[in-house]
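Quick one: this structure, given as structure tokens, is what I'll be asking you about.
Here the complex is missing one protein chain, while the rest keep their positions.
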Amino acid sequence: MATRTIGSGQVGRSVPRLEGAAKVTGRADYVHNIRLPKMLVGKIFRSTVAHGRIKSLNVSAAKALPGVYRVVTIDDIKTVIPNPFYGPAFHDQPILADGKVHFVGEPVAVVLATDPHIAEEAASLIEVDYEELPAVFDEVEAMTSKAVVHDELKPAGTFPDLKHLKGKKDTNIALDFHLRRGDPNKAFAAADHVFEHTFRSQQVLHVPLEPFVSAAELTETGLTIHTASQSPSFVRIEISRLLGWPENKVRVKVPYLGGGFGAKLYIKLEALVAALTLLVRRPVKISLTMEEQFYTLTKHAATFRIKSAVKNGKITGRDCEVWWNGGAYADIGPRITQKSGFTAPGPYDIDNVSIDSYSLYTNLTPAGALRGFGIPQLVWAYESHTDMMARALRLDPIEFRRNNILRDGRAQATGTQMKDAAVEQVLDRLALRMNWTAPFERGTGPVKKGRGIAVGFKASISPTTSIAIVNVAADGSVTLYCSTVDMGQGSDTANAQFVAEVLNVPAESVKVVHPDTDVTPYDMATLGSRSLYHMGNAVRLAAEDAKAKLSALAREVGVPEGSNVPVAELFQKKYKMQAGNIIGTGSYIPNYVPPDANGLTPEATPFWMVGGTGAEVEVDTETGHVRVTKMISVADVGRPVNPRIVETQLSGAATMQFGFTMQEKIELDGGQITNASFADYKIPSIVDIPRDMQNEAVESEQGTGPFGAKGVGESGTFGVSPAIANAIEDACGVRLTELPLTAEKVYRALREAQGRPLED
Amino acid sequence: MRTINFTLNGEQVSAHVAEHQSIVEILRDRFDLFGARESCAQGLCGCCTVLVDGTAVSGCLYLAAFANGKSITTVEGLATNGKLTPIQEAFLEVGASQCGFCTPGFVLMAGQLLEAHPDPDDDDIRHYLSGNLCRCAAYPEIIAAVKLAAGRLKAGTT
Partner (left out) sequence: MTPFELAEPKTLKEAVALLDADDPTIRPIAGGTALMLMMKAGVFRPSKLVSLSAIKDMSSIETVNGELKVGATTPLAVLERSDVVRKHAGVIIKTLRTLSNIRVRNVATVGGALAHADPHMDLPPVLIALGARVVVQGKSGERAIPVADLFAGYFETVLVKDELISSLIVPAQNGRRAAYLKCTTRAVHDWPALGVAVSVAADGNAIKDASIVVSAATEKPGRLVGAEKAAQGTVDDAGWRRAGEAAAEEAELITDGQGSAAYKKELVRVYVARALRAALGAQ
């Protein structure tokens, strides 16, 4: 990817990651490495039923095992946290099961010991007797099912659009979002063609290679939590709320994360380790196993019914109904339902739109954010649908898109005008890189070749705040304090580049202090590709503030404007020795207008992310095996801050979604996950990925972004699934509407198309 | 419980271990070496890779008791006096790590590859690294780093 530096040359340069050496020598700091004096480790005992009332819980055998320090249940937790329910949208999740369990794998009790093997053994001795209750697993069934997951809904009060759900009973709907613009019914009545399809995305999960891990310890001044979290500020606020303490008594420290992808947001193990530490007055650490990640958080399975009216090759109306499978606790699901829900019609210029997006409770592992915040599920549907329409209308799929694409200045479904969203450039570059207009070799024999493209977009989560501090020491060295979590996306390096650009120092010389809520200021969270933009703006403002203060210092000590006097000399002149600091601060919150009763708003998002994918495939029509031979990711990332990291983010995101497209699926048997390990849940390895992977950031600039930049972590995911499904149909004429695109599904579809379906 | 004596990153060490403990637990708890880390716990991801007498094994599936009398090398034992190996240098330069959790395993397996195939082609690289997983999926960069390191090692320059 080409280097486009600006100004002092720090932004736009492929600065090697600041922590690169620590990572290649195995010495990078993770919570995994933490051991505290007199620390106990906790092993969680989990539910084996999907929905049930706990009739009895017998921990006596576990307690009696030599080496066990204590066995803890919700009754113990309540002695330190009387109301032990947490969550970002609903206060629905108990620290340990409270009378009822709502999914298989829900934490019911914890064994504490110094030896993890003993804790594990003791946990296996705990016995529970359940009265099983009817359960619901499918998101569409959950709309009307007699099985109701929660007795009463408990919105957190943070979000105004959830307030009306307070105290509601006999429902699984955790949010219903509706948008109406124009007159879709009229558009459908006047259409030349009406198309309607339903698509499903399966339940998958993040599986960062560093599983969830948190530790807590009591200190003189309160509680310190060391946690692999993407949201240290949220953890502090939520733990303070649970304990009824002021924020400054809770300290949250986050070193590097061994991957996050949206899993390590909000509260995961933090409330539990905090409560345990308060109970036993000793440090407690809980490290989940890979298997336990399957019982912690997943991506939403979703069903999307999409209907379009087409007149003269233009899409004139669109009807979207989306059901999000939120699992047993809401986590951030309701925000996905709304914030991603409003983009369900896709990056198309459609005057008449209706959207109904539902967040549903089911008796599955809770679902939350995963690299795209719901967008990949939507793009999967609307870009498959787009190709199916183009095919039916005998139009070239790229031309059909070009005729309908949402261009800058036009209004998106919410009514917000598009700005700095390079949808068309992404499409053009994809077409060019795919050599779309050239003849395409289709293969001989049983192996058929095909190609497909797809393009999607995403709004940033709004309104959210980021604050940063830049500290210039008396020798001129620079330190950045911010609560953005570097989980592999390279935020330390990018933020150092922003500081360096403003203060005209090498990015490599900037020290970035990791999130520590005693030290680093508030940041909403590291999620949804928001940090480069929001924190980036705050960091730039903080650096500019420091720079202005340095200029003022220069004036104060009588150094003329524009002179080249080193910073250290300015301090020396003022303090007569190496002393003092300059502190620059920056705070950023973009404009936002909440949606009205029709879901409409003139300011839905501070910026748009655009991502497209092109795929070439080979289908073995005798077995259904699909090989993706080429995968091209093109995105609008604004100005690339660090071209090499941008490229890695694009291909990494695309590969993750490739796994969700071709391989990954949580298999269930009556609510019980049957493949909760890497032996049976296969993430992409080096031999799975396409041999030819290309990435491109189109020439673009985000006007309101720091140095023209915007988020990049998710854009590579958007188009992958539909591009591959579109390529499969192009290759062998069959259309799959449910992920993942396994060989057996392709084979069955081929047989179906031949009029001789495979018997079961 | 038993006492095992072994060479760890070139030093003679001993440890009192239980028969059911894995080598990766002992490295972490007794020797403060965190570079080999248990992740999938099934020998499939490679995060726990260590070398036993120069041969890569999954440390999470290797009983510590079996290390008695052997020589164990971890990622921390590769760089000498802060000088990175050519493979580490290449990983750093190319940007072949993102979150970094899998990186030690990839670095060690890349070492095994280049010992056996000093001039590897894409298939050799894929073959040797097929048992290591990177959820951030820096695979293209990892392949590039291995090639860069191979080139430099062959040229004798680092």
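In order of appearance the chains are A and B, and numbering begins at 1 in each one.
We adopt the following convention: a contact is a pair of C-beta atoms (placed from the backbone, for glycine too) under 8 Å apart; a residue touches a chain by one contact, two chains touch by 3 or more.
Fair warning: this is a prediction, and the values are worked out from it, not measured in the lab.
Enquirer: For the chain left out of this view, which of B:Leu8, B:Ile26 or B:Ala41 touches it?
Expert: B:Ala41
Enquirer: Can you list where chain A touches the absent chain?
Expert: Those residues of chain A that touch the unshown chain are 117, 120-121, 124, 622-624, 663, 667, 674-675, 679-680, 682, 684-685, 687-688, 742-744, 747-748, 758-760.
Enquirer: On chain B, where is the contact patch with the chain that was removed from view?
Expert: 2, 18-20, 22, 41-44, 46, 49, 55-58, 60-63, 65-66, 109, 112, 127-128, 130-132
In the analysis below, only the chains that are shown with their structure count from here on.
Enquirer: Give, as an integer number of Å, the spacing between the C-alpha centres of chain B and chain A.
Expert: 30
Enquirer: Using the touch rule from the top, collect the residues of chain A that touch chain B in their complex.
Expert: Counting only chain A, the residues touching chain B are 14, 16-17, 19-28, 30, 32-33, 35, 117, 206-211, 256-261, 289-291, 487-490, 644-645, 648, 651-652, 655-656, 677-679, 683-687, 689, 691, 693.
Enquirer: Would you pull the chain B residues touching chain A in the complex into a rising list?
Expert: 18, 20-21, 29, 33-37, 39-42, 44-45, 47, 74-76, 78-79, 84, 88, 91-93, 95, 97-104, 107, 122, 125-126, 129-143
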